[in-house]
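Below is one structure, written out as structure tokens; comments come after it.
Every protein chain but one is kept in place in this view of the complex.
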Amino acid sequence: MAARYAPQAPELQVSQWFNASEPIALGDLRGKVVMLYAFQMLCPACVKVATPQAQEADRRFAGEDLAVIGLHTVFEHHAAQQPSVLAAYIHENRLRFPIGVDEPGGDKSSIPKTMRRYALEGTPSTVLIDRAGRIRLRELGAMPDLALGVALGRLLAEPTPDGDG
Amino acid sequence: MAARYAPQAPELQVSQWFNASEPIALGDLRGKVVMLYAFQMLCPACVKVATPQAQEADRRFAGEDLAVIGLHTVFEHHAAQQPSVLAAYIHENRLRFPIGVDEPGGDKSSIPKTMRRYALEGTPSTVLIDRAGRIRLRELGAMPDLALGVALGRLLAEPTPDGDG
Amino acid sequence: MAARYAPQAPELQVSQWFNASEPIALGDLRGKVVMLYAFQMLCPACVKVATPQAQEADRRFAGEDLAVIGLHTVFEHHAAQQPSVLAAYIHENRLRFPIGVDEPGGDKSSIPKTMRRYALEGTPSTVLIDRAGRIRLRELGAMPDLALGVALGRLLAEPTPDGDG
Partner (left out) sequence: MAARYAPQAPELQVSQWFNASEPIALGDLRGKVVMLYAFQMLCPACVKVATPQAQEADRRFAGEDLAVIGLHTVFEHHAAQQPSVLAAYIHENRLRFPIGVDEPGGDKSSIPKTMRRYALEGTPSTVLIDRAGRIRLRELGAMPDLALGVALGRLLAEPTPDGDG
């Protein structure tokens, strides 16, 4: 059997937050399972499948044990997916979970910073981070609800680490 | 039984066309049935239900007898639904039918001009225009496919008017 | 262009009716459009897609102008799809339209009589019969709602024949 290593999740680099009274750091969520949902507001599979799924996960399970965090990782159509447009999208779709705008990659890259740090390959992408802050799943494309649920349930069943993880 | 009157469809007022090599006038479509689909790119029921329906109607039935025409009737979130953003939306969703940007209503109104002329109450809205250029159906909200199909089929079965309608 | 001929619809051969106070003959429906829906209660595409579609067509459009008629054409699992089992299926799914049991084909054939007369190739099948009693569409497999609607609408728009069709 292969040896398996779960890397520590890099901190988010976010230029602006929606649905959050103050900036969110992964470090502050230690002890919770984090579902990090990377999307673009103009990506059809995000709009039709993965965003409603993140919304359902938030509505059913977020709280003491689970945090659902959206990340707007714009790597195409930059001009059309500005934060002001995202704000209208969040409003119209009644999204309630915190959503951060991934910090633009600078002149050299169209890939925003957190997206690059996590080596995400596109949108939608789902990243599951365990209570100790380690990446346990990173998947491109809309996941079937049943498969996402099983992955979440497995992590939620793990005990909270005693110390600092 | 009530007397019924089908008013002539007012001409479109469009500031910009997508998927059309030149501006489209309803007058040029006389002899065809026209499905005019009014939407906003950030309206969830448009994105999830009515836009795919218009796309299917176009793919299956547009041609000699039917023209499917989109109309982007922005009456809220004006800044977020600019034509440049719509262009990206059209690209990402691979929409192939002609889509016109309804001409803004001017300082006095957030309701664009064609939308007001047709007295549309919101988005999505479907307007069916017969071969003689008369409005035969105007409905707010996503229509069930079966109901839209029956309405289209009834109009498609009508003979082309001999003269100018 | 090919010459096209719409054959007269053969009469139904039904051994037992459900949801009908007396036997139904196509001849009695002249002047209406008839949607004849052939199915088997154990056929998955019937149960999940085509039966709900027939139910919706009946609920929305049946009346003066349209008659939706179910036909239980058992050509496999004969023992498991007896009329007594069909009765329970109709009850559980709250089907309201008339459903006839296609008369068994006799010793020589597992294909029931009406199914053979109409040369149906399997279930689900949809047959559309115009106001003059002619077959205008015969399709194997679940039809998309939009396509069925357009086909129905076209036939509904045709005038009632003056004489006996």
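The chains carry the letters A, B and C, assigned in the order they are written, with residues numbered from 1 in each.
In this text, contacts are C-beta pairs under 8 Å (C-beta built on N, C-alpha and C of every residue); 3 or more make two chains touch, one makes a residue touch a chain.
Here the structure is a predicted model, which means the values were calculated and not measured.
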For the chain not shown, touching visible partners are A, C
Given A:12, A:26 or A:148, the residue that touches the chain left out of view is A:148
Out of C:25, C:80, C:119 or C:140, only one touches the absent chain, namely C:80
Sole touch to the unshown chain from A:13, A:53, A:81 or A:123: residue A:53
On chain C, the omitted chain is touched by residues 42-44, 47-48, 77, 79-81, 84-85, 87-89, 91-93
Those residues of chain A that touch the unshown chain are 53, 56-57, 60-61, 144-158
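Definition applied: only the chains that are shown with their structure count from here on.
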Chain A and chain B share contacts with none
Whole-Å distance, C-alpha centre of chain B to that of chain C, is 35
Separation of the C-alpha centres, chain A versus chain C, in whole Å, is 50
For chain A, residue numbers touching 2 or more other chains are none
